[in-house]
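Of the protein chains in this complex, one is absent; all others appear in place.
Take a look at chain A:
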Amino acid sequence: MFSFEFMQNAYIAGTFIAIICGIMGVYVVGRNMSFLSHMLSEIGFSGAAFGIFMGWQALTGMLLFTIVSSILIGKMSVQASRRESAISAVSSLFLGLGILFLSISNKNVSYATNILFGSVIGIGRDEVNQVLLLTIVSLVFILFMYRPLKFDSFDHIGASVKGIHTNFVSILFLVVLALSVSTAAQIVGSLLIFVLLTLPAAAAKIVARTVSGMMLFSIGAALIGVWLGLYLGYITNWPVSFFIASIECIIYFGSMLFRQEN
């Protein structure tokens, strides 16, 4: 299997994506932002469509749209009560635009399918390098603001009392989240971003009791899903996304059972 370059590429990219999603997911779950990360992936779809329409790479358009919208969302959603409707408003606009760009760009349907459901097997060396770069940038950000971000994500009230600039942390986090969403969309597609960004972390939340423990579990769960999913996709020729989604669901429901048993 590893004698094929496309499988090597898929495994390298998949591994890095699993790591960054595993880490970011813990914060997404801690901040109750699963809804928002899903919205960002829809915005990513329209960004990709825009990129194709402009004749760029899909990833470029995706990054542009997700980063701009995450800053907008961050600025608009200072008050939690306004957050959900703000997210809906922004993402509706972007989804509509995505459909428009796809329809006027005269590309065939397979482009849309790739963006929505992922195309990890077709990933080239250049794209692997992009994924690597984005992952490293995201990791540096996370490392740089690890403690304030952890405090704000798991005890927002305590963090604001401490004088942590929670708005700044929040916007920076959203930008890194936008990077991760755009990166992960390369492998599982924007419709299934949930699968790597929230399911492993949601399972970790059930099992672990510390932030570092949650991260280890979440990265592990994401890695198992990606590695096993790629292998099963390789031997069956079925979509990799299907396998990853199924494995992550099994891990998630398995964790729930584990908790009930204990």
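In this text, a contact is a pair of C-beta atoms (placed from the backbone, for glycine too) under 8 Å apart; a residue touches a chain by one contact, two chains touch by 3 or more; residues count from 1.
Here is the rule we use: contacts and distances are computed from a predicted model.
The listed options are "ABC-type Mn Zn transport system, ATPase component", "AIM24 family protein", "Putative solute:sodium symporter small subunit" or "Glycosyltransferase", and the UniProt record of the chain not shown names that protein "ABC-type Mn Zn transport system, ATPase component".
When the whole complex is considered, the residue among A:Lys75, A:Arg125 or A:Lys162 that touches the unshown chain is A:Lys162.
Screening A:Ser88, A:Thr113 or A:Ser212 against the full complex identifies A:Ser212 as the residue touching the chain left out. Of the listed positions A:Arg125, A:Arg147 or A:His165, the one in contact with the omitted chain in the full complex is A:Arg147. Counting the whole complex, the residues of chain A in touch with the unshown chain are 30, 143, 146-148, 150-151, 154-164, 205-206, 208-212, 214.
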